[in-house]
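Pasting a structure below so you can have a look.
Just one protein chain is left out here, and the rest sit where they should.
Coming up: subunit A.
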Amino acid sequence: HLTVTEPVAVLKADEVWGALRGLETFSQLVHEDDYGSFLVNESEIDDFPRFAHRGILLDTSRHYLPLKSILTNLDAMAFNKFNVLHWHIVDDQSFPYQSIYFPELSDKGAYSYNHIYTPADVQLVIEYARLRGIRVIPEFDTPGHTQSWGKGQKDLLTPCYNGEQPTGSFGPVNPILNTTYDFMTKFFKEISSVFPDAYIHLGGDEVNFDCWRSNPEVKEFMKKQGFGTDYAKLESYYIQKILDIVSSYNKGYMVWQEVFDNRAQLKPDTVVQVWMQNNYAHELSSVTGAGFTAILAAPWYLDYISYGQDWKKYYSVEPLNFPGSEKQKKLLIGGEACLWGEFVDATNLTPRLWPRASAVGERLFVTDLHDAYKRLTNHRCRMLR
């Protein structure tokens, strides 16, 4: 609650995070007159966010993002009242996260020694974010999207076969070996202590089954487990073991929608991230209908650039436009604007993300929307300053 009168302005909030948002609002009320004096009009504002989870996804695997660009972006997020940085830190292409227990992962998996986040770098990001009221949720996406992990961790990935012979290439994490789970147990122990947030994102998207299918040992395992030829069951088998590992460290987890779609057994406080564009409203109904918390990303893939004022289509998304009860709607706790990194690095991150993400930010914070174009162009000029 912000009151601006003479001689003082008073900002009241239940928590320090509310105070941060209020300070941002106050900063936006300040304007300059023709003589260069700064003014604030007498005001009284009562504000609170509509959704609790308002996130930005950054991808530092497809392209390394220097620390400075991440920090600049955290500033911009704070200007837009975003409160979650979903750090998609590693993926197929590179492994920039320097692990304390497994230094080989980045030694062999990063693009180069200059393309690494040291433990100090990671702590810097986390603290910089915290001071701006932004949670950092790391994503270590498995079992797919893990090519770069195999460089520094032998036997982690499944060897693909052509008939009887290994082809020399590798697929997703190998779900049938004990060593896989030994590794994951130790690895996620580190992650759980490095990242203080209550949640870790475990990925689980786009697992290609071809390599598993080709591997004779995997096929043998499928038979033994009675999975038949349903590799979704193998995927769920793997995921469930990872979820259990992570739970044992008292962390909650977020997963991409496939994990839910493929019927893995999830703890009730799992957060499912809906990202597939096709009929996402239906997916939101299913996820919340099954009692799980959901986050919406599907309509907000900001890496999908196109010519013109595309911010309008991001702005016009109504997250609660899906068939469901009051109770279900409450389970949609927010959303994320995603900037995947295939075509993005520090040279174009800022202009590609802002102010388009601002449209998402307002959609997630505000209940009553109006005059968006005028306010967004003013906000854009403000961010330039």
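Basically, contacts are C-beta pairs under 8 Å (C-beta built on N, C-alpha and C of every residue); 3 or more make two chains touch, one makes a residue touch a chain; residues count from 1.
In this section, contacts and distances are computed from a predicted model.
Student: What is the missing chain called in its UniProt entry, if the choices are "Tubulin delta chain", "Calcium homeostasis modulator 1", "Ribosome biogenesis regulatory protein" or "Beta-hexosaminidase subunit alpha"?
Tutor: Protein name of the absent chain (UniProt record): "Beta-hexosaminidase subunit alpha".
Student: Of A:Ser193, A:Ser248 or A:Asn348, which one is in contact with the hidden chain?
Tutor: Of these options, the touching residue for the absent chain is A:Asn348.
Student: For the full complex, which residue in A:Arg21, A:Arg62 or A:His145 touches the chain that was left out?
Tutor: A:Arg62
Student: Touching residues of subunit A against the unshown chain: what are they?
Tutor: The list for subunit A reads 62-64, 66, 68-69, 93-94, 111-112, 114-115, 303-309, 341-348, 350-352, 384.
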